[in-house]
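Before I ask anything, here is the structure I am working with.
The complex is shown incomplete by one protein chain, all other protein chains being positioned as in the whole.
Order as written gives the chain letters A and B; numbering starts at 1 within each chain.
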Amino acid sequence: MSDGMNRRRFLKVLGVTGGGATALTGCSTDRVEKLIPYLVPPENEIPGLATYYASTCRECPAGCGLHVRVREGRAVKVEGNPSNPINQGRLCARGQASLQGLYNPDRVRSPMARVPGGGFEPISWDAALTRVAEQLATMPGDQVWFVTGKEAGAFDSLVSDWLAAIGSSNRIVHEPFAYEALRQANRTVFGVDSIPHYDFAAARHLVSFGADFLETWLSPVEQSLGFSSGHSYQSGEMGRYVHIEPRMSMTAMSADEWIAPVPGTEGLLALAMAHVIVRDQPAGVPADASRISSLLAEHTPAAVSARTGVAADVIERLAREFTQHASLAVAGGIGAQHAAADSTAAAVNLLNYVAGNLGRTVTFHTAQSPAGQGSYSGTVELVEAMRSGRVGALFIHGANPVHTSPTGLGLTPALANVGLKVSFARFYDETAMEADLVLPDHDPLEQWNDFEPRPGVHALQQPVMRPVFDTRQTGDVLLSVARQLGERVTRTLAANDYKEYVVGRWQALQRRLGDSRPFEAFWSESLQRGGIWVDEPTRQARLAATAGSVRGEVWSAPAGDQLTLIAYPSPAFFDGRGANRPWLQELPDPVTKVTWSSWIEINPATARRLGIAEGEFIEVTSEHGSVTVPAYLYPGIREDTVAIPIGQGHAAFGRYAENRGANVYHLLAANATGFGAVEHYVGVTLRNTKDHERIAKTEGNSRQMGRGIAQATTLQALANPEEHQEEHGDHAAPVPDHIEEIIDEWQEDQYHEWMQRGNYAREDLPRWAMAVDLSKCTGCSACVTACYAENNIPTVGPDLIRRGREMSWIRIERYFEDGAHGEIESRFLPMICQHCTNAPCEPVCPVFAAYHTPDGLNAQVYNRCVGTRYCSNNCPYKVRYFNWFDHQNEADAAYAWPDPLHWLLNPDVTVRVKGVMEKCTFCVQRIRDKQHQAKLSGDLLVDGDVVPACQQTCPADAIVFGDINDPDSRISQHARDSRGYHVLDGLNTRPAVTYLKKVRNIAEGEA
Amino acid sequence: MATIVQPLQETLPTYNEVTRDVAATLGRPKKGYYVLLGVVLFVLAFGAGALLYQIRMGLGVAGYAPPVLWGVYITTFVFWVGIAHSGTLISAILYLFRSTWRTSVYRTAEAMTVFAVMTAGLFPLIHVGRIWYAYWLFPYPNQRQLWVNFKSPLVWDVFAVSTYFTVSTAFLIVGLIPDLAAIRDVSTGWRKKLYRITALSWQGTDQQWRHYTRAYLYLAALATPLVLSVHSVVSWDFAMSIVPGWHATIFAPYFVAGAIYSGVAMVVTLLVPLRKIFKVERYITTRHFDNLAKLLLLTGLIVGYAYGVEYFMAWYSGNQFERASFWNRAFGEYWWATWTMILCNGVLPIFLFFKKIRRSIPALFVLSLFVNLGMWFERFVIIVVSLSFEYEPYAMGHYTPTWVEWAILLGSFAWFFMWFLLFAKNFPTVSITEVKEITPMPRKRPVQA
Partner (left out) sequence: MKKKRYPSGVVGAFSQVDAACDAIKEIKQQGYEDYIVYTPVPNVEVAAAVGHKVSPVRRWTLAGGLVGVTTGFAMTLWMSYDYPLVVGGKPLGSVVPYVVIAFELTILFGALATLLAVAYYAWKTFQHGPHEPRFTNDTIGIFVPCPVEGRQAVQDLLLSSGAEEVRVEEV
């Protein structure tokens, strides 16, 4: 099907070709010969019915399982694969946005060759491959270098095999966050070059030394699930979580206690805690802990307190708490990104060890964990080689080193010395722009592949639809190049195409697993399930001989008036690879609520001292370079520290990413740290350029003025309420009975009418309701992106957001509260349409565009809406969104889905026109779909059948949806919860959304 | 039913003089008139252009910034509806009160009413997101069998404003008929033709007067409650909602007083130049302005009092949202708008206690301009400032109008003055009949006491 084909035309064809069989086959993935759909075989594909394919998310190295919803041969939505042990059906915002990688309008649409004058011109695949083969034939094998991102599976081994076959061993893995420090520390302390598996669910007491395990670190979705089940308030109990980091990250906002030590001294705290534990010898301390008592000796709480700025008694307390329950300490994220980070991680390893967590909450597999290969030193080595002319041909796949390496490294100039630069990039990123040939790879949703995120999890990728553009899977490209290079190479590379190569590995895997079934059965079952999961043997880690060499090294803070700059991975863009997804650009940063830009976080006190106001452009200068970014005043960061997120500041990478914000790598040191990583800490000076621009943030007021919007309590208060002062919003007056009667009577009539029309399969009408557990919500905003994807919400861009015109039906409100001891406390509240029983928005609509359905939904009829906007004025929750421009009109400047982005529009949901009001519908299309299915199959809807997009994706399992008329449903139980409250209850709107108060587990001594 | 009262003029004109003087105002216009008309039409075209641009691009070209979803357009709608009110007050209510000083000014006021309503009526259309579907607000039979929501104050508006337009137009025309006949009988040429048609062959026979006077009385009697209801209904657009700063029972009387206040100010603004240009000082005297000023003073004091009550109730209710909202009005980012409004509408009218100022035409003129400004800002403060500071702190916003809104606002003034200019030159702006009515006819023997 041509690229220019748009959905409307496509559906016309569909209508004409009755049932659309031809159109469908034209659109289904017939080039890939065998597809095993998850629910329905493709030959039975019925227009209007979705088909689901299991695959694997490749947006980050975590490798979550996917179910891709395909309608009429188009992938329209990705959801987590429930059977996948890693994400158990959930996805993060980046995973939800993977569709915008598939349909990105700035994808490389065909192979391209650089023209001498600069720029690219299309080239045929054959020509391209011949050119590569010829050039390779002319050079010795060891002149060939290959850069990949983190790969763990078929492609990984293929690249290695391929390189070996042509006689090269120059394989570089460029992964900006490769956990070098962690692996170094594991080598030192346990003699294992691997990343253990951290069991967040089992940890009742969790201490994170800078690890942003809910955002980007290791496997965020898996860890969010574990964290929410291990930490959240359940039946009178909850875990305790202390976060130690100079900056309050999104992860830290979920902590019960946030401790901000001097930047880079987290390791000392870990050692001091270990010191106290070894000193007091509570139960559970392993016998050989004494081996390290000597190195712990000097790190007394008092001594450490002096260097970290954390009170000694606090350290004592942390240590005591740490051994009281099953505990876990993790080091990572910002904490593991400076020169002494390996020492920090090692200290945390020791802490875990002395607390006896090894084998309990920290488990090493026998097999080497693929998580975190490669290191920045590899990239440095590559640059050396290029400079000295030892690189004849450079192949780059799945990595963007030009953007994600410090500018000082001189990667770009060095590339000039390379004869043949081949990029397999899907987008014109900064590295691809330097290449001679761009041979676009399939999108992960178009390719065959497998991936092993951690030992025992063998995940499969299968094409869910025919490729959108004239791209080709890199595996196939390598194989055909090999064929052209002749027998010398193909000897060791038997496979004819890449899929065959993958299948070969799986046959081997089946043999290894001793599965006796015919391979077809094994293969199809694995495809349907999305892979195969087995338990890998674990090993008991012991202290290595080198463990004693651990020293409490800290990052040397800059002298004079310099501030410590921390560059941290953005939760939305990771290392920047998400920056060309409009959904992610429009997604408010969970901490700052800023969109479409980058910023520098400055403590208000520091800002006052330097005379800086929010929105003023600050020239940030380090000894390695300087960038200019707008200032954001953030109370959650130390006065001696500033922070800039990584991921923006692209020079290329498509219309959505180009020239937004600043690239922090300009500021960072080029030389690798001792353990071979980029140092993400640097001393900077700030200069106020006095240029000013209103920051495009979605937040109006960060304080809730005592209105009890996002309420919180403490575990202690819940335990004995009479002793503690409860926090309250304003409360509702009793509801007149006549309203109840009216609605009931009316429901009766309506229900009869509906029964005649046969829309409902249930005896009685449900009343849909939702509950959000704020003690689980981590503010990760995955639900926001899921809502964009499900409900065809347009992205509007920074200028409109400055006027508060974002269309996001669900917004994560982030409020700051001043804690009892002057500390800053933050709360998240996902605000959606509350579907009020007495909805103030309804009666004011002159044309009944807003009305109440008999099953309790606050409906909005787009076709009837005239656009008086009275409903939104009268909505106390401000959850109605108006179409100021024609986002659905291709001719209009505000068009939100440039071809082929509109392919991801959900066919079940209207795309709204200019001048109408829209809002959360509780995913009414899903409700009706389930009801109709139930009607067809003649059985009743059961609790949990209907799952809105936000609940479906929530990595913290904070959202519950269901029929509140059914007393046994989960939602009813939640609605009855003692923590339950309604926002702005006093207005007597009687919302259908119940929020469960956030619960903090405060330390003893606090109040 | 002319009742003999102490005359407003020093020397009473004869019937003939009245006819002559008023007919003189309809003479061939001078150059200045055409220049003025040209300017007005140009500005109107500019505003219309802005409106077309907005319809093409979408409402986004206006400055709306959620949560402020009503802005300059609704502000201006309320402003013009308000202007309309004093006209009906002077023509209908004062008529029922038999206050004879109205006779020479009511025609201008009434024309102003009709044109102001015509202007106001445009703004709900300009304001809605899909102007091409605005007719959906009327309960017309349609194949989809949809009806409108009569619980919505906006539908009340539709009925109130369209009724108001119909009745006030009828009232104006009925009042015009005898005058047109009088003009007809003294004019010549194409004008004579025009007035022969428009006068509906009025002759002033005993039978005609018999029905006419009754009808006029009942129209006045109907217009009186109507004028009070219309602005009450407009005020309920706000009072019926739950927005802090809108949801107040005082709104109806408060708005009606405000409406008459702004309307009378506009009458003064119009009459001062008009009497000069048309040389009708003999009929519209300082005593008339004195009375108008007294009206201004009364309504101004009511408005000022209402401001006070609003703040008092916000405090006295103990409702944190109301308190916050009003604190924000006075000291928030829109403080300047609030204080402009309080100064113009609350403080300035105090000066009207001084007879000197009431009888100084220039002073009154300047004051009336300030009152117009202040009353526009009153609506701006009530609408925009309240919306920008509602219940949900996270969703609070800041609204600044764009050039499109200013252009359309200007255009609305042009639209109003275009109609007024056309009217003033073609129809008697001073009522011939009613001015004669209060001047006694000559008698052969004096009235016996």
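Assume a residue touches a chain if its C-beta (ideal position, glycine included) is under 8 Å from a C-beta of that chain, and two chains touch if they have at least 3 such contacts.
Being a predicted model, the structure only gives us computed values, none of them experimental.
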Residue among B:Ala160, B:Leu367, B:Ala395 or B:Ile408 touching the omitted chain: B:Ala160
Among B:Arg56, B:Arg214 or B:Lys355, residue touching the chain not depicted: B:Arg214
Which residue of B:Val186, B:Ile250, B:Met313 or B:Val347 touches the chain not shown here: B:Val186
Given A:Pro840, A:Pro948 or A:Pro991, the one touching the chain that is not displayed: A:Pro840
Contact set of chain A toward the excluded chain (per top definition): 738-739, 742-743, 746, 749, 837-843, 845, 848, 850-852, 990
Interface with the undisplayed chain - residues on chain B: 1-2, 14-16, 19, 139, 145-151, 155-156, 159-160, 163, 166-167, 170-171, 174, 178, 181-182, 184-186, 202-215, 218-219, 222-223, 225-226, 229, 233, 236, 433-434, 436-437, 440-445
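Note that in this section only the chains that are shown with their structure count from here on.
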Inter-chain centre distance, chain A versus chain B - centres from mean C-alpha coordinates, in Å: 59
Chain B-facing residues of chain A, complex: 699-707, 709, 730, 800, 803-805, 811, 813-815, 831, 840, 843-848, 864-870, 872-874, 876-878, 881-886, 894, 914-917, 984, 987
Residues of chain B that touch chain A when the two form their complex: 57-60, 63-67, 69-70, 124, 127-130, 133-134, 136-137, 146-149, 151-155, 158, 237, 240-243, 320-321, 324, 387, 390-398
